[in-house]
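This is the structure, below, for whatever I ask next.
Only a single protein chain was left out; the remaining protein chains are all shown in position.
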Amino acid sequence: MNHHEQRERLRAILAGRQCVATASVYDPISALIAQSVGYEIGQVGGSIAAAAILAAPDLIVLTLTEFAEQMRRIARVADLCLFVDADHGYGNALNVMRTIEELEHAGVSGLTIEDTALPLAYGQPRDEIRLLSIEEGAGKMRAAVAARTDPGFVIGARTSALRTEGLEGAISRVRMYAACGVDAIFLEGFEKLEHLEALHDAARIPMILGNNRMGHKREDLAARGARIQLNPHLPIAATVHALKEVYTHLYRGGAPDALKAMVASPADMEKLVHNDDYKRWLRQYMDG
Amino acid sequence: MNHHEQRERLRAILAGRQCVATASVYDPISALIAQSVGYEIGQVGGSIAAAAILAAPDLIVLTLTEFAEQMRRIARVADLCLFVDADHGYGNALNVMRTIEELEHAGVSGLTIEDTALPLAYGQPRDEIRLLSIEEGAGKMRAAVAARTDPGFVIGARTSALRTEGLEGAISRVRMYAACGVDAIFLEGFEKLEHLEALHDAARIPMILGNNRMGHKREDLAARGARIQLNPHLPIAATVHALKEVYTHLYRGGAPDALKAMVASPADMEKLVHNDDYKRWLRQYMDG
Amino acid sequence: MNHHEQRERLRAILAGRQCVATASVYDPISALIAQSVGYEIGQVGGSIAAAAILAAPDLIVLTLTEFAEQMRRIARVADLCLFVDADHGYGNALNVMRTIEELEHAGVSGLTIEDTALPLAYGQPRDEIRLLSIEEGAGKMRAAVAARTDPGFVIGARTSALRTEGLEGAISRVRMYAACGVDAIFLEGFEKLEHLEALHDAARIPMILGNNRMGHKREDLAARGARIQLNPHLPIAATVHALKEVYTHLYRGGAPDALKAMVASPADMEKLVHNDDYKRWLRQYMDG
Partner (left out) sequence: MNHHEQRERLRAILAGRQCVATASVYDPISALIAQSVGYEIGQVGGSIAAAAILAAPDLIVLTLTEFAEQMRRIARVADLCLFVDADHGYGNALNVMRTIEELEHAGVSGLTIEDTALPLAYGQPRDEIRLLSIEEGAGKMRAAVAARTDPGFVIGARTSALRTEGLEGAISRVRMYAACGVDAIFLEGFEKLEHLEALHDAARIPMILGNNRMGHKREDLAARGARIQLNPHLPIAATVHALKEVYTHLYRGGAPDALKAMVASPADMEKLVHNDDYKRWLRQYMDG
């Protein structure tokens, strides 16, 4: 499936009636495994990308280039749609345009641009969220929409307004951003179904939700316009846990064979690396 | 610890009397965890690099640039010595020189160059090992030695001669390669202690061994000149296994909380991303 | 113009009746200037790429990744079709497949894969050309054709057979390669019109020619199937010359103003960096 087709598949989900859960992925291996168990969408969080690429926290120290390259590595081999967190677009509206250009080129299916002032300002407490003015936010959304070249590429406007400005402020923002031509609204910090309903009524475009901390039922979310719901970033934490177990065991002199139950089989590893494709290619193009 | 110091530490191991086991690592996260449990050396196999970066098998489709960049990502954050498999040096002796240049620049502590003809020739069966002539192999080793700029950088000559030419051929090769100025000999396909002894007697430089399939005792290997022994590539297979479990659970609607026992704690994740460093930097440089 | 459209334009030239001369380009600036004077095709020689990126000679020390990235830099901003020299495809047929993948992704319009054994073998004189067997060459061409995902992407088979095997050998090769599905034949070392005619008769696909050392008329070449003719690599040599003049002048304390006649005007420099686009974007998306 080529990138345009993946984007159309993501659009079909946005245009549908279900609220689809995504897999949190961060590299080619995680994306391929998520895909193999049935996921249609792989999401890449900014925090997870920084952890995987730089072993750094979510403080905007990863560059656009580094992020785009990791996305390209995933998009090269994975068939699931990649839907990624492009933070604030790495600067002002001009940087947003490069963000769209680079991530579209990398092969992702869609992304979100948020209306938060980033990176942290001098003296700003780490947990304090500062929003851009609605006009500046809208400028960035319009720039994003203008910069895409594949009309299938999905652009979501992400706002934390519910956290900082309450429902009324959030309504103004989602209405404004929807008018900029974005394809979806990502609601950060959403908790109450009636907020989702009101914001969907205001935006009239599909809604995307982060972690479902409140445990709402998927159909209740879908009924209020939610089409995508992000899953928590547990996979990378499972990797860390598994690696720690294995390294500890081996470091202490434990037998490799004792790990059998917790490692993928050679056959699974061969599948992961597309060994059948390469075998076929060797036969077709190099078999003298 | 800077790269030169890491290289000196690797040299100290080669100059010591123990045979040290390495951790098979492949990205920043795996290297940091291996280091956290006590490993001094992280090894990166060519096959594992191809799997992690390209999801491709061990058929020399990864480029030197791609490999070097992944090594740089690891070397940026990890304190353990990186000892990596640079295959055949990505071409002829000139390419070997660039391999040394790029991997030294990436921050690895040492690498091996093998005397195998790679990539697969037209019509060559995938499992057939073809060695370069000993003269060509020696030319590559001399080129490697000449190309390093940090004298601490460790260069190992890797040979599969024991598999294809028997002990006598292997003796000629290790003697020749040692005379080229390499710092160690990597014996591929070693099985018998007396072979190790004979080859160490011939080379008179430290020996490095791959998987210890025969289960020799570490002190028996050390007594015959082995200073480094690679561990099997189980960590990446453990990652694959853990990810499959987690994605399957979540995809089927399983509760995130049910995964607690198999994921790293938030505190562990914070440590992984050096959160304390960043906190301190925020306080020191941005606290208005 | 997007990359697919550029490829279709290149195909239109191959399907036409003219023999079109290309501009030798090597970076974004050279490509943009070539385009500004009217060129439709920018060619990137392997030797020129190595010179521009690595300051290295034409000895296959540049990696595929480095080459692809430079091509991407050009393709980001230039509208002319990029037709590039991908040498031997950086290895065996599997490497050819990655070459197609990476250069197609970079946005080039077409490339050539040659049937020369590269890089230099141990002991091989630098100027000696060694061809792959015709079967191996054909395997690489079939691999190239199979690897493209945009059917518009142009693949040329480049052969030096005329130099090493004479007309008869060349005829066998171009016939074979054409049967593999390549879009054009690049004749290296061509001198006589009747050779071109015979080879075009054998291949029945468009012919591409390197430097026209013999000074044949363009219409004579076109009448015998040639559709593209490469221009000599003088532009990079002109850059070197101009830079030497300017640096020498300034180093000796010469007045900057004295250089006016040999430097582009501020207006030209603004055009080169797309200043009008950025001005418009600032106005549209950042004008508070």
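First chain written, first letter: the chains are A, B and C, and each begins at residue 1.
Assume a contact is a pair of C-beta atoms (placed from the backbone, for glycine too) under 8 Å apart; a residue touches a chain by one contact, two chains touch by 3 or more.
Small disclaimer: the values here were computed from a predicted structure and weren't measured.
The residue from B:Leu10, B:Val25, B:Ala78 or B:Leu94 that touches the chain not shown here is B:Leu94. Residues of subunit C in touch with the missing chain: 21, 23, 27-30, 32-34, 36-39, 50-57, 59, 73, 76-77, 120, 122-124, 126, 231-232, 234-248, 250-251, 256, 259, 262-264, 268-270, 272-275, 278, 282, 286-288.
By the touch criterion stated above, the residues of subunit B touching the omitted chain are 2, 72, 76, 92-94, 96-97, 101, 105, 133, 135-136, 139-140, 142-143, 146, 149, 278, 281-282, 284-288. By the touch rule set out above, subunit A reaches the unshown chain at residues 59-61, 63-66, 90-95, 97-98, 119-123, 132-133, 135-136, 139.
Basically, only the chains that are shown with their structure count from here on.
Centre-to-centre spacing of subunit A and subunit B amounts to 32 Å, using the average Cα coordinate of each chain. Chain centres here are Cα averages; for subunit B and subunit C they lie 37 Å apart.
Touching of two or more other chains is recorded for residues 92-94, 97, 133, 135-136, 139 of subunit C.
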